[in-house]
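Every protein chain but one is kept in place in this view of the complex.
On to chain A.
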């Protein structure tokens, strides 16, 4: 959050880093007169799992669609596997896996047949290092659909359908996998299985994964790094631990005085309480101090960004972030 954050920065601040699977600088998107993305910076290294977390309409899908090459950005520098997605050729395409939000296609096809067919397209792009495509039987076992190889796609349940989508996303053994809201509509068991699948992918193949979600717990469980996107900008970034520690200092103090309720959010709960009790003494009753969870912090950040009403909490996260990067 230093030089790249300046509003008129158009050129990247340095040469693109070749070690990065994903290198996005000052990404902007504008539809008509509405700005959807206001300068997003985003990087990912090989084997990293990055979660884009944010409420609906925050710009998650727009961001991911630009990275996938399905949408042209209004401004900014984007490098995906070292290539500008707007100019990505089929060779580049073969190294990506894409799982979009809603797919109802190929309903009349059988599961195994569809995977074999789509896998065929990757065969010419096999290298000595990466054997493509993923053999269908292996792949079916990996996503837990072996029993459904002969089932017509339209007859799969929602969770099975989503696992098929993931299977299609990884049939070409991608180096970079995009997962847009992968577990929407999953029951808890399916969700856990899916999380295990993601771990397997990153452990065995060092696949880089960019996923979007609005489920904080999921981001916490899967991601090496979480980026919170709200109102078209990244409002906080860090490992789940870092984010939690950053907001752990933020506490909510509640009390009543003369029958009236008070709520105050503060980074220094002890100091605030000392002052509060010195000033009002016995009149303070029903005192309660609650440490904010990561979820509280997330909701506060998102709320501030969306309403434009600053309660100060988001600002403190920013300040701490700047201190951390200095």
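Simple rule for what comes next: contacts are C-beta pairs under 8 Å (C-beta built on N, C-alpha and C of every residue); 3 or more make two chains touch, one makes a residue touch a chain; residues count from 1.
Everything below uses one rule, namely that contacts and distances are computed from a predicted model.
You can't see one chain of this complex, but its UniProt record names it "ABC-2 type transport system permease protein", from the set "assimilatory sulfite reductase (ferredoxin)", "RNA polymerase subunit sigma-24", "ABC-2 type transport system permease protein" or "GNAT family N-acetyltransferase".
Note that of A:113, A:193, A:215 or A:296, the residue touching the chain absent from this view is A:113.
When you scan A:24, A:168, A:251 or A:276 for touch with the missing chain, the hit is A:168. When you scan A:45, A:71 or A:257 for touch with the missing chain, the hit is A:71. Of the residues in chain A, those that touch the hidden partner chain are 61-62, 65, 68, 70-71, 90-91, 93-94, 96, 98, 100-109, 113, 117-118, 120-125, 168, 172, 180.
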